[in-house]
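With one protein chain withheld, the remaining protein chains of the complex are depicted in position.
The chains carry the letters A and B, assigned in the order they are written, with residues numbered from 1 in each.
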Amino acid sequence: MNEIFEPKIVAFVCTYCTYAGADLAGTSRLKYAPNVRIVRLPCTGRISPMFILKALQKGADGVLISGCHPGDCHFTHGNYHARRRWMVFRALLEFTGIPSERVKYSWISAAEGGKFADLMNSITEDIRKLGPFDQYNALIKETEAPATF
Amino acid sequence: MAKIGVFICHCGENISAKVDCKKLAATIAEHPGVAVSVDYKYFCADPGQESIKKAIRENHLTGVVVAACSPRMHEATFRKACAEAGLNPYMCEIANIREHCSWVHTDQDMATEKAADITRSMVEKVKRNNKLQPIEVPVTRRALVIGGGVAGIQAALDIANAGQEVVLVEREPSLGGHMAQLSETFPTLDCSQCILTPRMVEAAQHPKIRLLTYAEVVSVDGYIGNFHVKVKMKARYVDMESCTGCGDCITKCPQKKISSEFDCGIGKRAAIYTPFAQSVPNKPVIDKATCTYFKNGKCKICMRSCQINAINFDMQDEFIELEIGAIVVATGFQVQNNAVYGEYGYGKYPDVITGLQFERLASASGPTFGKILRPSDGKEPKNIVFIQCAGSRDPSKGVRYCSKICCMYTAKHAMLYSHKVHDGKSHIFYMDIRAAGKGYDEFTRRTIEEDGVSYLRGRVSKVWPKMSKLMVRGVDTLLGKPVVIAADMVVLATAMVPQPDAKEFAKTIGIAYDEYGFFNEAHLKLRPVESSTAGIFLAGTCQSPKDIPDSVSQASASASKVLALFSKQTLEREPVVASNNEATCAGCWGCVLACPYNAIEKKDILDRSGKLIKRVASVNPGLCQGCGTCVTFCRSNSLDLAGFTEKQIFAEVMGL
Partner (left out) sequence: MTIQETYKARVKKLLASGTVKMVIGYKPGTTADRRRPHFIRTPEEADQLVLDSACITNLSGYLLSEGLLSDEKAVAIFLKPDGIRSINILAAEAQLNSEQILILGFDSNDNQVTALEGEKVEEFTTLIESIKEQAPEALKNPLLEQIEGMTPKERFAFWQGEFSRCIKCYACRQACPMCYCRRCIVDCNQPQWVNTSSHTLGNFEWNIVRAFHLSGRCVGCGNCDRACPVNIPLRLINAKMAQEVLGAFDHFSGMSHTQEPVLASFKKDDSETFIL
C-alpha cells in the first residue's frame, strides 16, 4: 500500500463569495489539489447540516463549508444564521465522534482566490494525513449488504 | 423520462489542455438519462449555441448541462439559447470545468476525473430542475416619500419632475426639516433658507406631488410595487382649504410664551402657530397640549378672530389609505440631549447651548434677528468656547460613531461669529479635525488662518459659572498643559442621533436598523440607498450622519432607483424564491424570524365555515430574495427554494 491516499472532499459554498473566490483562483491560474468537489448554493444560509451528512454518506473523507465574511453576506444576514448553526452542528458532530478535522468552515471572499487555493491544498493535506474515514465507511458498507431483518 | 443533453466545451484549449474532453464526453454518455453528450471547441460562440439549439429540438431534450466556464460567465447566454430552442431556461445548468478544474490542476487524469464528477453531479441536478417562470409583479407607479427635510424634498422633486406621482408625508406642520433651522451653510456660507424655501414651495405646488403635512405613516403592508400605506392626518383644527395664512389668529392667541421647538427653546410661539415665518404650507395648527381651550374648555379667541371661519375645534384625526409602488424614507435625525454631560452644565447654565441653538441665534430670521446674544442676559458674548465631539466618538456617555458634520459646523459657527462680532474671541476644543469633503479642509483652514480662531486639541473636563462668566477647564494636549478660559458662552457640538422613534418606525414600515437606530442599507458598499426591504429606499440622515450635499445626493440616488422601478408596468424577478408546504408546516415561526427580508408572513388556514384551522408560514415571492436561510431552519422540511431545491442538492451530492 504505497499508493498515496487521494481523499474525497465535498465543499458547500455560497455563490457570491466563495464560489466567486474559486473562480478567481481559476482566472489567476493558481494551482491546487484536485480533490475538492464544489456544490454551489445561493447563500451559506441555504447550507443545511443534512448536506454534510449526505456528503459523508457519499463517501466524502472531508467536508468544507464556506461563504462570505461576516458583514459581507449578499443577503445581509444569511451567514450570521449559518455561523450559529455551524457552531451547534460542529459540537454535535464532534461529540458523536465525527472529528472536527474532517468538517471545516471558512470565510472566503470573492477577492480571496489565493486563500481558496491555499485552503484546498491544506485541507487536502490534512485529510490525507488523517486517512480514509474508515469508521464511517464501515457504516456505509453495511448498508450495501442486504439487511439482516 | 429524462433526456439530458451534455455539451462539453474545449474553450479553445483552455479546457482541453487539461481535461480530455473526448474521454469526458464518452464517460458522460454512459450516465443514465443522458441522451446527447458531445464536445466542441467553443459552445459560447454562435455556431456552438446553434448546435445546442439543434440538439434540443432534434432530441427533444428535457434538460441541458453545459460543461464549460463558470456559470457566472455564461449561464445567462446558455439559458437564453435554450429558451430560443423552446426549452425552459431554468432547465439548463452549467458544470464549471474551467475556473474550477482545467485552469487550476496540472494532472490531466485527475482533472478529467474531476470534470466527470462535476458534470455528472450537474446532470443529476438538472434531472430534478423545474420549469420556472420569471416572477411578474405589477407596479403601482406612485411613490411615497416619508419626511420633508431637504432629503425628502429632493427625492420628491426628482421623482415628480420625471413625471411620476409622489405623496410626500411630513409629520411637522411644515416642510423643511433641520435645514430650515440653519443660518448659513458650510462650506459656501449661503443662507440656508434662501436655498431651501424655494424648493419647499416648488414641492408644495408641484402638480405631481401630493403634500401631506402634520401627518404620519401608521402602517405599511404589501411588497415592492404594491404597498398599502395608511397615513394619519393629525387634526390641525384649521381648515387647510379656506385658511389664507393671514396669521390674525396667531397674534390674538393669549398663549404666547410657549417654547418654540423650531427655535430650540430660544424663541417663543403661540398655541396656534406656524413653526416659522416661511413655513410651507403657511397655515397654522393648534397645539392641543398648550391651547387654553383644550386645557380649560374656554377661550376660542382665535376662532373669533378668524375672518373666514377656518378654525374648527371639532376636527378629528383622519386616516387616508394609499396604494404605493415604492417608498423613500427620509426621516432625518435629531440632536442628542446634551444633559447627559453634567460637567458641561447644559440645561443648568442658560449660556451653555447646542450648535443647533447657535444656528438659531445666527439666523437672520431667528429670535435675535441674527445677532449673537446670550440667552441669559441678552448681552453680546465676547468670548465663546466651542466644544467638539460633545457626544460623538464617546462610547461612555455619547455615541461611538463620528457625527461627521460637527467639525465643519463648529468651524462655520466660529467663522460666523468672527464676522458678526469683530472684537470677539473664540476657542475650539477638538479631538481631531475631520474635514473631508469638497472645499471642506480649505474652509476649516480659513477659520484658523483668516478668522483667527484658536483651536485647542483636548477635552473639556468642567464648565462652571463665576460672576457672569462661564469658566471652562480643559487640557491642551499639544502643549501638554491644562487651560482655563473665562467664556461668555459655551457651544456644544452635539452628536447627530437617530429620531427617538426610529426603531419603532422601522418596525412599522418593515426595514432593518442598526444598534443606534439608523436604518440599514441593503449593502454598505454596493446597495447603499436601498433598504433591506425591496422597494424601500433610504435618503439622508436617517441612514447615517450626513451633511446637506450627501443627503441630497442620496436622495437623488433613491429617486433614480424609484424611477428605474417605475420605468416598467411590471417587475420581473428571478424565480429563485422560497415556497412553503402548508400541509406540513408546524407554524413555529422560526422561518419568519430568520428571514432577512421579512418575506414570510403568517397565513390563516380557514375551513369552509371560516373557522381557523391552523396558521402557517407563507412566503411572499415579491419580497423573497432567495437566500434559503428559512429552508435550512425549517425542522419539518416544509420550505424549499426554487432552483436549489432539497431534491436538487441531494441529487447533486449523490451524483458526485
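By our rule, contacts are C-beta pairs under 8 Å (C-beta built on N, C-alpha and C of every residue); 3 or more make two chains touch, one makes a residue touch a chain.
This one's a predicted model, so the numbers in the text were calculated from it and none came from an experiment.
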Hidden partner interface residues of subunit B, rising order: 583-591, 593-594, 615, 633, 635-638, 646-647, 650-651
Residues of subunit A in contact with the chain not shown: 49-50, 53-54, 57, 70-71, 77, 80-81, 83-100, 104-107, 119, 135-136, 139-140, 142-143, 147-149
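Keep this in mind: only the chains that are shown with their structure count from here on.
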Rounded Å distance, subunit A centre to subunit B centre (Cα mean): 37
Residues on subunit A engaged by subunit B in the complex (per definition of touch): 6, 10, 15, 19-20, 22-23, 25-27, 29-32, 34, 37-43, 45-49, 51, 54-55, 58, 71, 74-78, 81-82, 85, 117
Parts of subunit B lying in touch with subunit A, wherever the complex brings them together: 70-72, 96, 98-101, 103-107, 110-111, 113-114, 117-118, 121, 512, 520, 522-524, 532, 576, 594, 596-597, 625-629, 631-633, 641, 643-644, 646, 649-650, 652-654, 656
